[in-house]
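Here the structure is laid out as structure tokens; the discussion comes afterwards.
The complex appears here without one of its protein chains, the remainder shown in place.
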Amino acid sequence: MVSPLFILAIGLGAAFGVGLLDARSRGLAFAITLAGLAAMSAIGAEWLWAFVVDGVQPIMVMTAGAPPPFAINLRMGPAEAALVAIICLTGLLSAIQMREALLRLGRRAMAVLSIAVMALSGIVLTRDVFNLFVFFELVVIATGGLVLLSDDPRATAAGFKYLVVSQVASMLMLIGIVFVYHAGGSLNVDDLIGSPAVAAGGAAGLAFLLLMIALVLETKPFPANGWALDVYEAAHPGFGAIFSAASASAALYAVDKVVGVGGAAFLPMLTAIGLVTFVGANLLALSQTVDRRLLGYSSVAQVGLVLAVIGLRDLLGERYLMVAGGLLVAHAVAKAGLFWLSELVAGRDFAAWAALRRRPILIFAFATFVAMLAGLPPFPGFYAKWELTHALMAQGRPELVAAILVGALFEAGYLFRWFGRALKATPPEGVSDLPVSKVGVVVLTALGGWVLGEVWGAASPYGDVLGATPLLVALAFLALEPLSARIKNTLAIVVLVAAFASGWPHFDPLQLIFAAIVLLGGAVIFVASYAFADGRRTGFYPSAMLMYAGLAMLIVAKDTFGFFAAWEVLTIGSYFLILRGKQSEPHALSYVVFSLGGAFAILAGFALAAETTALFPIAGLKQVAAPFAPWVFVLLAVGFMTKTASIGLHIWLPGAHAEAETDVSPMVSGILLKAGLFGLFMLLMQMGRQSLYGVDLTLVLLWIGAASALLGNLMAVFQEDAKRLLAYSSIGQMGYAVFGLALMNHLGWLMALMFVINHYIYKSSLFLSVGGVYKRTGTREMYRMGGLITLMPLTFFAVLVGIVAMSGVPPLSGFGGRWIFYNAILDTPARLPMVVIFLSGPIAFLYLFRLIHTIFLGQLKDEHRRIREAPIWLIAPQMLYVAFLIGFALFPGLALRKVDAFISRFIPEHALNWDGLTITSAYGYWNPVSIMIVIVVIFVTLLAWLVFLNRRAQMVKQFNIVFAAERPYRPETTHFAWNFFAPYRRALGPLTEPYFERFWQAQTDALHGWAGFARRFYTGDGQVYAFQVVGFVVIVCWAAMGMTP
Amino acid sequence: MITLSLAVGFALVLAGLYGALTNRNILRMIVSFTVADTGVNIVLVAVGWMRGRTAPILDDAVPIAEAAQRIIDPLPQALVLTAIVIGLGVTALMLAYAYRLYSTAGTLDVSKFTELKW
Amino acid sequence: MVRHLAAGLLTIGLALAFAALVLGYQPDAELNRTALYYAENTAKDLGSQNIVTAIVVTYRGLDTLGEVTVLFLAAAIVGLILAPGRGAEGAGRRGAPPPGELLTTGSRMLTPLILITGIYVFVNGHLTPGGGFQGGAILASAALLVLLADPGHRFAHRTIETIEGVSGVAYVAVGLLGLAFAGGFLDNRFLPTGRFGALLSAGAIPVIYTLIGLKVGAEFASILANLTETEERR
Partner (left out) sequence: MSVLLPAMTGLLAVAMLVAAAMTIVTRSLPIAILAAGAVSLFASVLFLLLASPDVAMTEAAIGSGLTTFLFFFVLGRVGGRDNG
């Protein structure tokens, strides 16, 4: 194999060599530079391959023919090889991105680039402290040069600020080095690690501290990092990629290399600095609007996180490399990719990124990078996050977990805001050509990210997310994107049905119910998608299939890792789906932020439960013991309730469901919400009742369910937008289900399961109906409609059946649900929430009534006289649902019997008695068929009677409340059904005030306010930055001197 | 003597830093940094110095056999040589930057270059 | 005022840390093991009288290579920074008063002397104090003298760049020769170490120091040349 020294020699040779060329042969110089960088990358990659695949042992490379510590030596091991490969590849690809700038500035600039990459590799390779300093200085100076590649005139000032700060750091480093040498008698890191003098503290410890701080300064710790942000913002994005991916990796590795010398006493300092940086920089990034500066903040934050992990390395033990490496690699690849991507975007605000939409492959790359940074599966950061939280929880450090997760949530917030803006903004006019080489670099990087995901998955002891079949199938839909939407739709249906068929024999009844809803239900909704299958419908199928993949993986998950990975996958998929709506950007953002917040709660809960076990089976939740169990319960319940949109965590739902596309609304409402219920089911089955500080947590859940039911329904009552009405009603319906689960008795659970089925059917059906109406009328505001009964009779019929089922009046299945429900309530001692839940029943009827009354009855609007029935593809699934509702109403035993038996395994008391068609409980019996017959007879009689009475009724002419000579300035006031329940509103007003919206809005505003205020600390004055750096040094020095003896 | 040298070295470092933090003029900041650099170099050399020994050059005055007892630690000197040259490189770079900043903005006041912030 | 106060406070804060360093400093009575190794083995192994030179060129040769690279970088970047401001080649002399006869003659006589001194310093680096960097600086002062005597003088950039490039590549190549034919990268012993104390001894050390001297001189000259030529802009 080629000696690692050649990495340095080639870099230098290329740099010195291009100076010999004629000044005009820039093309040749560029080719030599590229060749040099490629050769350096190849050497790094060759070593990496040798270590990973061939299992070669790490080697020491001596120079000058003398052994260390007397001469400088280099080390080449797996970590070094990986980092060198990353650094050199970043340099190579950045060189391609910076081609124009390099050619314009000529050989000197190319030489500087070669040396920068060489020096960064040197930082990684060398084992000598002073040699490290020399390489750092080379990097500093080269940075000072490469900053100038930018077209931005502000770059000069940024470069100067950087040099000023570097001066301070290098002085400290030198002083530290010489005193460490004096104490340890050596400059060699490996030699010093054994030296007791440095670890003993005192003056030597202080000297080491100075050295350490200087190294840490190179990682741009918060808040001493304003200079770095300026460089990120002004520099050429190609250099930004090097600065973010390569420089940061090298600096972190230097910290990692040297910290061993000082011993464990210095590790907490790194953790503290790293975490402050991670949370602080992510917080401040919230109010950023310039893309590259945002990337700068994010880089600073990510590097801070790795720094914190370095501080925790003793705690992580042998997993340390995978955790730190995973975070670092994810950061490096994603950040470099994003910087290179920003080269392809002309403007600097988020909306300018809409330009990428001309190339869907670039959106794919963008999404990949954002997901990598946010630590989502299947990328390395996901595994790292998982292991990190588990290790920290196992060591009893929940405060660190909290800090990390809060910071990560901030980060996800601004990343997804950026992504959403980019996807929803109008692309700028004036198509500029995107050069193939630059697009190629970005796409290659994104693919590299996926490969790394697979590498981390293969190395993970928990399981390989990318190896999961459902996910692979979903990804296959990415490859199918060029096909027409009709073909893809058919394929999607086939895949879902096939998945259900293949899983059928292995499911237990609970899984079966959920799988039927997810897979078969999903297939039915896809039927409606034929109505929208014009062209390719780019992006829809991969997103939808990603969500279904996540759901499918969730249902069969055996251990907490699989469960959590599935949870994240379905969250991402549904986010992309929701984001497709026209006005859905803010709602999609709040959805994903809430979901990730919930996911982090779940992650923390699982980590707390797992203690030291690596692979924790879900069934193991049973065994979690006293001090932790209630906390695990709380964390998991909160996480699941973000998905069921329980009151307080519900504010994302109305917008997300209402603004989604017509066929997406039923997917996210009818199916996605069930993931939360599935989680709660799993939780209650495994952990049962838990109490915290003497409070029965299931009782709390009961109250939350009741409140969700009441308030969700109440809010639905006052909606004018039909889809919003349905969305709010979902909150209420999920409240019922949570309530049922929390009853912790047999019938409660049975009822919750019935709700799972019922809610899927009627909510999907109603969303499709309303969607059909929307498609025809172009509005969702109910006061703009009326009298559609004659024009859209099938839709009317579907809505009628839907609301009858939903309101729980006989004869449809909703009644069965109610019946079981009332029986269940009678089984429980909790009376007050019972009253609340009773109250919400009639309220549900109020809003459901409006759907029929306002849309289909009353006066037909003039502009609607010519509309037709909804498209057949929308009607077909609705009719299917109607048939199913009636069938389920007649023969509930088909599904429920098995479930009843299954629940009996957990709660045998008060099971139902299935006797032919009659169902008996402790409190009464119910025969669906006879009820149906009775009701139908009554209904038909009444109808006939009414028809007979009204046979001579005349059609009412224009319903007109417009006063003479007065034109209404708000047209809705002229509609008979506008603000229909105004009297109730006056009475119940306080209950429907958006307290929770205001609460969360206040939180966001406060965060953004703080971010906006605090970032003014970065005044842009180079001298102030120097102040901050020196202040940072002094504070850390004193804090550390106070801590260590 | 060694304490004195160390002290004066550190004093120069601090004086240089103070100057760099208080002078708004970019050139004066750079001058201050060179003073601090000199201080660092003094510290480095002082750390390697040992009482009653001579320079690490093996000529007639210091035979090879007695070297270990007669010479001072040569390593810090080698480090300082490197440090001095690096210091010059950085100074030259900063000076060129100062010139470029001056020729674009017509001022050397560091607080005027704050287009990038927050 | 606030600035001075804050700077004062920070300086005092740092001063306390430094004071702890000074007060905790224990001078060594004996050479530490690294220094001892150099004292005992340099002459025997490398054949260099000046131990500092041996360390700089061989033991810590990688540092020195980096150090030379620092200068190369600085020169290249100074060129980059000042490039937009430089007038066309040969546009010089405008506005500069013609140099006096005495100055011109003096500098013509002195320049070769200085150059020879510089070369002496780096060729003897392994024997006496001094070496490539000092010698290079002296070479550059010759350039400085020329500039002082005749501010309008234009250096042939091409020559400087060729010296920079050739000596740089040669330095790396010599290092690789060490890797191929001796104990490692930058090992000086692929050439015979010769008689201790002779000019042609210590293996490749004189060669390397010569290359360093040439390169350093060229870098300094390049920086100076770039800085002078900015004048044309105003």
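Just so it is clear, A, B and C label the chains in written order, and each chain counts residues from 1 on its own.
We take it that contacts are C-beta pairs under 8 Å (C-beta built on N, C-alpha and C of every residue); 3 or more make two chains touch, one makes a residue touch a chain.
Every value quoted in this text rests on a predicted model; they were computed, and no experiment measured them.
Looking at the complete complex, one finds that the omitted chain is in touch with B, C.
In the full complex, subunit C contacts the hidden chain through residues 50, 52-53, 121, 129-131, 133-134, 137-138, 140-141, 144, 220, 223-224, 227-228, 230-231, 234. For subunit B, the residues in touch with the chain missing from this view are 1, 4-5, 7-8, 11-12, 15-16, 18-19, 22-32, 34-35, 37-38, 41-42, 45-46, 48-49, 53-55, 57, 72, 77, 80-81, 84-85, 87-88, 91-92, 95-96, 98-99, 102, 107-109.
The rule we apply is simple: only the chains that are shown with their structure count from here on.
Averaging Cα coordinates per chain places subunit B and subunit C 15 Å apart. Taking the mean of the C-alpha atoms as each chain's centre, subunit A and subunit C sit 54 Å apart.
Each of the following residues of subunit A touches two or more other chains: 130, 134, 137, 141, 144-145, 156, 175, 179, 181-182, 187, 1027, 1030. Within subunit C, residues 6-7, 10, 14, 18, 21, 25, 28, 32, 34-35, 38, 59-60, 63, 66-67, 70, 73-74, 77, 81 each touch two or more of the remaining chains.
Contact residues of subunit C toward subunit A in the complex are 6-7, 10, 13-14, 17-18, 20-21, 23-25, 28, 32-35, 37-38, 41, 45, 58-63, 65-67, 69-70, 72-74, 76-77, 79-81, 83, 161-162, 164-166, 168-169, 171-172, 175-176, 178-179, 182-189. Those residues of subunit B lying in contact with subunit C across their complex are 2-3, 6-7, 10, 13-14, 17-18, 21-22, 47, 49-51, 55-59, 64, 67-68, 71, 73-75, 77-79, 81-82, 84-86, 88-90, 92-93, 95-97, 99-100, 103.
The touching residues of subunit A, counted against subunit B in their complex, run 130, 134, 137, 140-141, 144-145, 153-154, 156-161, 163-164, 166-168, 170-171, 174-175, 177-179, 181-182, 187, 226, 229-230, 233-234, 1015-1016, 1018-1023, 1026-1027, 1030.
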